[in-house]
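Have a look at the structure below before the remarks.
Note that one protein chain is taken out, while the other chains of the complex remain in position.
Showing chain A:
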Amino acid sequence: MSDIETFYDVMRRQGITRRSFMKFCSLTAAALGLGPSFVPKIAEAMETKPRTPVVWVHGLECTCCSESFIRSAHPLAKDVVLSMISLDYDDTLMAAAGHAAEAAFEETIAKYKGNYILAVEGNPPLNEDGMFCITGGKPFVEKLRHAAEGAKAIISWGACASYGCVQAAAPNPTRATPVHKVITDKPIIKVPGCPPIAEVMTGVITYMLTFDRMPELDRQGRPAMFYSQRIHDKCYRRPHFDAGQFVEHWDDENARKGYCLYKMGCKGPTTYNACSTVRWNGGVSFPIQSGHGCIGCSEDGFWDQGSFYDRLTTIKQFGIEATADKIGWTATGLVGAGVAAHAAVSVLKRAQKKNEEA
């Protein structure tokens, strides 16, 4: 392993000063919620440990995760992490193409067997032997299995790799399948979102590279430090929710006042993500701050839950699309009418019997 450079070597080679390196370490510690005492530990780890290589592969996707990732607002983190990764393999971001790229891929996974992190963006479609997604002349699912064999751990980037996202939405003609249902024998970290927040992505990678272990995961396999709370739990409009002050219509006075978007179908109460704390585009804003509810992009099957403007899941089992309340009121109405009719017949029957007896 001694022939593998340390992070620090790589960074210095990339022209990063020691001063910038120390800044990176302290910002990383802050981003991961660690105290100042961790800064020297991070620095030491990066100076002495051989670098953990990352191989990044792309399946059925729109590449929004990569787009988000390269916009990580924390510029140093972007430069550093990105340069570390591009040294290994990412068919979208690397300079090499075609056969050269494929050769680099094979070389990387052979050289670092058992030591590299496999980052998967997008997912493999399984129908027709995976022919709906071909990379390097082969179905992506084969490349995924091949790359997963020697991986130490897998990161599922975005809703696609984590849950399936739009290409897996009903009726899912290509049988697009999330990574954890194809690769079952490796530790998998899900980093959902459409896309995930840039700083969340770099944060997860940096954590793994620095500490050489998986971040703490929640029950659904997501890093707890970014996905343990709902948008609703940290939303700055929450006081209006608790007060019962809601936007009633788009563009009404309450919308101008910035009231809670619950009645507009905001899915913040059911969505686990870091948007209301980390925010987007370098902390500039996030959807709710711009006046639109959360659409729950980081949740399982978010395309199949019905409207983006309805807090509850649309129920399609009745042929027509219905909400829980429509079904409830209809059923209650029917039962109420049934009870009334039954009561009427009971009364008539009884009167009839009395007459007969009399």
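Operating definition for what follows: contacts are C-beta pairs under 8 Å (C-beta built on N, C-alpha and C of every residue); 3 or more make two chains touch, one makes a residue touch a chain; residues count from 1.
We take it that contacts and distances are computed from a predicted model.
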Per UniProt record, name of the chain withheld from view ["Thiosulfate oxidation carrier complex protein SoxZ", "Electron transfer flavoprotein subunit beta", "Amino acid ABC transporter ATP-binding protein" or "Probable Ni/Fe-hydrogenase B-type cytochrome subunit"]: "Probable Ni/Fe-hydrogenase B-type cytochrome subunit"
Of A:N172, A:Q220 or A:T277, the one touching the omitted chain in the full complex: A:Q220
Of A:R12, A:K111 or A:K263, the one touching the omitted chain in the full complex: A:K263
Touch list for chain A against the chain that is not drawn: 218-220, 224, 228-230, 233, 239-246, 248, 254, 259, 262-263, 267, 269-272, 296, 299-302, 305, 311-313, 315, 324-325, 327-328, 331-332, 335-336, 339, 342-343, 345-346, 349-350
